[in-house]
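Only a single protein chain was left out; the remaining protein chains are all shown in position.
Labels run A, B and C following the written order; every chain starts at residue 1.
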């Protein structure tokens, strides 16, 4: 066993920050050294996150960072790039959960976002989706945890590339359904309970920025559309894939087994009996699991791939801790062993 | 004003039957003469449908049909075809809400269902989606009200055919999200509250039977996938369309305006400000409205079409009453004027 | 038929204002002359309330009131008292939906609220809960529509006073459950979807201001506690009543029948079979109905009275229109005939 590693969470009062704090609190190797929040400075973590009421730690000023082993930045997009020097001064390993360092080049960044303040870090940072590129992470000093919707999509499609079923020029439609936690803790009118309950609401019909991450990763241009539905946690990606040649069920099973049989956080759910026959966000709620499954639609020469994650976990905080575990040489699953509930509602 | 017309509902204790009874109760021209239910015979309508507690009518035996002007059959698939002679003996106009008479030929039927007991009626019956084919309905003696998911899809795509934007050989993916009322009143394990709440659950990944109706109507083979989400009423179809040539926003607006500007039950919602920028099931809950909207995705040469209905209304009972109104020469909107609530949850 | 009456809604962009506009739009006797909103001035009603997209009316400046037959004020507590003179200049009949004019005296007001700016109106205004005091309304020029939680409670308990079962010094606990629309359209953190979904949250443990209305009406001091639960519309009051002597089921049925048998908006639901055995907010969602029911608990010498309303309707906008109907000599049920849906979720 290693000595305990100290960890800081910048942006600790948001939903993702709170999830990081929960994971770090239960992690066998990390200890929470600092959690920052401008708005809640000097208040207890539990005053914002009721599940952390048992902790004495209080939020502190983000401009006064302590020296730690690892710093997790859970701030809104555009904030980390302003403070990256301070973050790197404070910690050898910085894991950023925003989109600030996910893309590889300033050119890509400018295509999807507005002007990066420190583009030289785009190339230096490591994107983290450990199932796909864990080999890049050990020793990395700046890690950009993959985005939730991109993660769900890439986990569903990457095995098809590795197995040669997809090559990159196929038609692919990705129809994503997400919960309200993706919007974060800062509520606006559209996210009030009365307006947001019971919705099937197109909120990113076209041009969602996660297309960029997917394209960077898979070399595939996807037609991407996101709908808000009535759940809190969860992202579900349904990928409608049109391969150039015939693909059998056996080919598909082979592809996913090859990619995921040894993965500690990946589960297959494809057909079979019972209530939970395909991947569902409910079935992975609160966990760092990703579930994938599929059907073959020969009459339309289509593959339908389903992928489900908890956007707060595999889609952000869990992925960040997973990446930190790999980067620091810890057990990959440390602090992420929870396997989920049944029954469970709209968590 | 015409004299009151007498109406019967066969299968009155189911969800669709109850919605028909509600509509007939509030309809200026119809009077409920009979509502049948084997299970609830002699009980009041209100013992099953709490919104009908003010009525004295009791369910009666379905084998003892009264003579009425119009008979609505809200029975499970496969039942109406067994009783069609009795239905036609009882009423000059029969409106069937099941899939029994929606397809045009025995060949089509056998492709999607198992053996029709009276295939001669397939050709004789009139499919009803009044916005598209109201001219066929006056005087029809057997009307098959269009299915909910097919209706949502056809309402979204038909204007593109009429405007020449689609011709029938394009790639089209339809990703549908539906509420729990589609499963009907007979609850199984998968539809219990604890299992069904908060789901994004693929329940018809491929081969959904409504593909047949869509193909019959549009001459288009669609890649169709249905997900259960957490709402009671509502069907939302997102159509990802890949036209052969460039299509502008203006072309799209033109197509929808041309088709729907004079339609009493169609609303456009496409962009603009506010919370409700695109079609949403919530916004049409309880109404006979269909909402359509779209975005153009030039980078993927894609059109994204959104269509939302209340599956209990525009997708079944409302559509049936609308069709009966047209068939019998009544005001089209009679009994269907309700415009919806705000705010409203997961109705 | 009378000539159409012109109506204005001040505060038309809020939830209650929107509900008023919906009711007035469907009302056979009223015509919407004006809807005000500072925030949405010059925007269409449909830009805020999607169910009103078919209307051309736009919000106008609240400082520029038109002359109308009836003005409904749906502004936050404390606003109407600032503008009451302008309201009365604009309309012969003013119906206020806030708490500003519900109490009878400045003394009472100061006990529960902070300083009234025009206390002379407290005595002059008429409180409106038409089932209880419709005789006061004809010709009234300032009407204060009863509050939602008070209405639910008073509807449940008043018949027990009228029948002599209660006299005013009994122990009564009222445990109320309400939906998120009670909080209004201005969302704060506690009402965001992620924080508000799935709650059973004590939000007014003691000292809820509606106690004042109840006491004024019934002469009874009740122990009142309000919980937020996961629905949008609806208020459910469970009254635990400890009468001084024995009370039978027959006594209870007699009391409610005597009070409500001729009431167009009251329904009894007390025992019997089926799913909906007692009053439920779902069963009255969207309607102006109140449902009441009860059980007798002899082992605890207790009566349990259940009362359910839609807080947006019988608890505010519907009650206001009902009161206006009575005040202006119209049919009581005009514009309020909707009987509700089945199935229906968490509307």
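Assume a residue touches a chain if its C-beta (ideal position, glycine included) is under 8 Å from a C-beta of that chain, and two chains touch if they have at least 3 such contacts.
Remember, predicted model here, so these are calculated numbers, not experimental data.
For the chain excluded from display, the touched partners among the shown chains of the whole complex are A, B, C. Residue A:344 is the one among A:150, A:222, A:296 or A:344 that touches the chain not shown. The chain not shown here is touched by just one of C:138, C:205, C:219 or C:329, and that residue is C:205. Across A:200, A:269 or A:320, the single residue that touches the chain missing here is A:269. Only one residue from C:27, C:116, C:177 or C:267 touches the chain missing from this view: C:177.
The residue from B:46, B:198 or B:343 that touches the chain not shown here is B:198.
For chain C, the residues touching the absent chain in the complete assembly are 171, 173, 175, 177, 189-190, 194-195, 197-202, 205-207, 221-223, 225, 227, 229-231, 234, 236, 238, 240, 242, 275, 277-282, 293, 295-297, 299-300, 302, 304, 306, 308, 343-347. Touching the omitted chain from chain A are residues 15, 18-19, 22, 25-26, 47-54, 179, 181, 185, 231-233, 267, 269, 272-276, 280, 282-283, 285-287, 337-347. Contacts to the hidden chain, counted on chain B, fall at residues 15, 179-181, 183, 185, 187-189, 191-198, 232, 345-346.
The rule is simple: only the chains that are shown with their structure count from here on.
At the interface between chain B and chain C, two copies of one sequence, more than half of the residue numbers in use are shared by both copies.
Comparing the centres of all chains, each the average of its CA atoms, the largest separation from chain A belongs to C. Note on chain placement: the centre of chain A and the centre of chain B lie 38 Å apart, centres being C-alpha means. One inter-chain figure worth recording: chain B and chain C are separated by 35 Å, centre to centre, where each centre is the mean of the chain's CA atoms. The residues of chain C that reach two or more other chains are 15, 179, 181, 185, 232, 345-346, listed in rising order.
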